[in-house]
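This report refers to the structure that appears directly beneath it.
Every protein chain except one is present and positioned as in the full complex.
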Amino acid sequence: MTDVAQAIRDTARRLLADGRVDVVIGFEAGTLPLRSSPCFVRDAGDTDRLVWNMTCENNLARYLPRVEEKAGIVAKGCDARSIVGLLTEGRLERERVYVIGVPCQGILDRRSIERRLAGKEIVQAQEGETEVLVRGEGFEVALSKEEHLHASCRACRSRNPVIYDTLVGDPVAEGDGADEYADVREFEAKPAAERWAYFLAQTSRCIRCYACRNACPLCYCRTCFTDVTQPQWLGRTTDPTDTLVFHIARALHVAGRCVDCGACDRACPLGVDVRKLTRKMEKDVEKFFHHKAGMSLDEPLPLATYSLDDPEDFVQ
Amino acid sequence: MAFLCHWCSYAGADLAGTSRLQYPPNTRTIRVPCSGRVDPLFIIRSLLHGADGVLVAGCHPGDCHYLEGNYLARRRFALLKSILEYVGVEEGRVQFAWVSAAEAGKFAQVIAEVTESVRALGPGQRLIKSKAKETL
Partner (left out) sequence: MTPLRVPKQQVAGLLTALLDQYQVIAPVEEEGLVTFGRLGSPEEAVLDYRNARVSPKGLLFPQAEVLLTYNLASERAELQEAPQQQERQVVFGIRPCDARSFVLLDRVFEGNAWHDGYYLSRRRNTTVVALACPRPGLACFCASVGGGPFSTEGSDLLLTDLGQEYLLEVVTDKGAALTEAWSEYGEAGEDSLRRKAELQQGAEAALAGRVEIDGIDRRLKGMWDDVFWERLHEKCLGCGVCTYLCPTCHCFDIVDEGSDRQGQRLRLWDSCMFPLFTRQASGHNPRPTGKERWRQRLMHKFCYSVDSYGEVGCVGCGRCVVNCPVNLDLRHVLNEICSDRTHQGT
């Protein structure tokens, strides 16, 4: 079985040494247990710091529009779809990007682990084949990786990158076709008042730090609608209407483009259920317009096109 | 609030007026060049600023003066309506209609129906901002 981390390092070294790219965007070891951190490697001799494991939770495609050099990028299945999105939207030139595709088994949900440990701090963590061994003051627990997979990974149907210049690692089995949107359907079935209460509770935790937005590769507007003051679409207070409208409008803006990588959800420091709205949009786009974001460079963006048969039962 | 496209629904509204058709006076109209001009944020902002309901009316599919605007709008509005209802905004606060320049009667009817259904929902509360709350 391929040592994916080593393959990434070897590929990066080769790309930098050959001058094929000026920088490789990947992950390096984090400074805390169960963390890794995006890194920008420019020296072929520096590639040993690149890592690959289930803590590689950021969507690195987020850095691509900003980086002006020729860039190699480590891309999980979801990240690769984001790259397709950025290419389709004209934010990148294909020649400038070298995609190091990594078939992905999923990313750990740190919040799920935090909940499991009831707030006890992890001092040391070791990732194994199927388990993560975590140690802290007075405890040592082996946690099932499967059990603490991030929700977006559980729902993922594109673990193998759809675009790549080189693929490191063996292809992985895709998720089965079982109801991909079970989470959304379950929520849709609740009465409106209950859904409203849920969103009020979620947005009351939101501190408008915009970590969710900034972690997203598709949120690249120079001036986000939240910062436009003429006209002012929404306020910047913590009133639920302001916060909720931010999340609703952001979900609308990424509708048809969001690949549900989950980076937004993992970036949130307060555990706001950011994906609740984006998942709904993802399901609607698939149901109404038969489109799945980022699967192919040949497909037009769903909101930049139309079909004569689009649903219009809601129009008088 | 009613966002009416200049070429079809606004003209239809005009015709309703010149034909002296009666309809409820509760609508504040904004003329836009095309229903495709209507950004979902217009609708959301209307609700935030106290509109109890919002209507967007455009040309019938195939008749758009700019050829495709209403098709693009149709996709956008499908998602907007879906997400607002998902969040818990009452179904029926935001409505859409195709009204041509000749359909004075339809315009009056749509306004009457939308006004009644929004009235039945009561004043919009859920997206009305209260004073800025302190964090605790």
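Which chain is which? They are A and B, in the order written, and residues in each are numbered from 1.
The rule is short, and it goes like this: contacts are C-beta pairs under 8 Å (C-beta built on N, C-alpha and C of every residue); 3 or more make two chains touch, one makes a residue touch a chain.
Only a predicted model underlies this, so the values are computations on that prediction, with no experimental measurement involved.
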item: Residue in contact with the excluded chain [from A:K70, A:R154 or A:R205]; value: A:R205
item: Contact footprint on subunit A, counting only the chain that is left out; value: 30-33, 35-40, 58, 62-63, 111, 114-115, 119, 121, 123, 137, 205, 207-211, 213-215, 223, 227, 232, 235-239, 263, 266-267, 269-271
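The working rule: only the chains that are shown with their structure count from here on.
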item: For the subunit A and subunit B complex, residues of the former touching the latter; value: 187-188, 192-193, 195-197, 199, 225, 231, 233-235, 237-239, 241-242, 244-245, 248-249, 251-252, 255, 277, 280-281, 284-285, 288-289, 302-306, 308, 310-312, 314-316
item: Of subunit B, residues touching subunit A in the complex; value: 40-41, 44-45, 48, 61, 68, 71-72, 74-91, 95-98, 110, 113, 126-133, 135
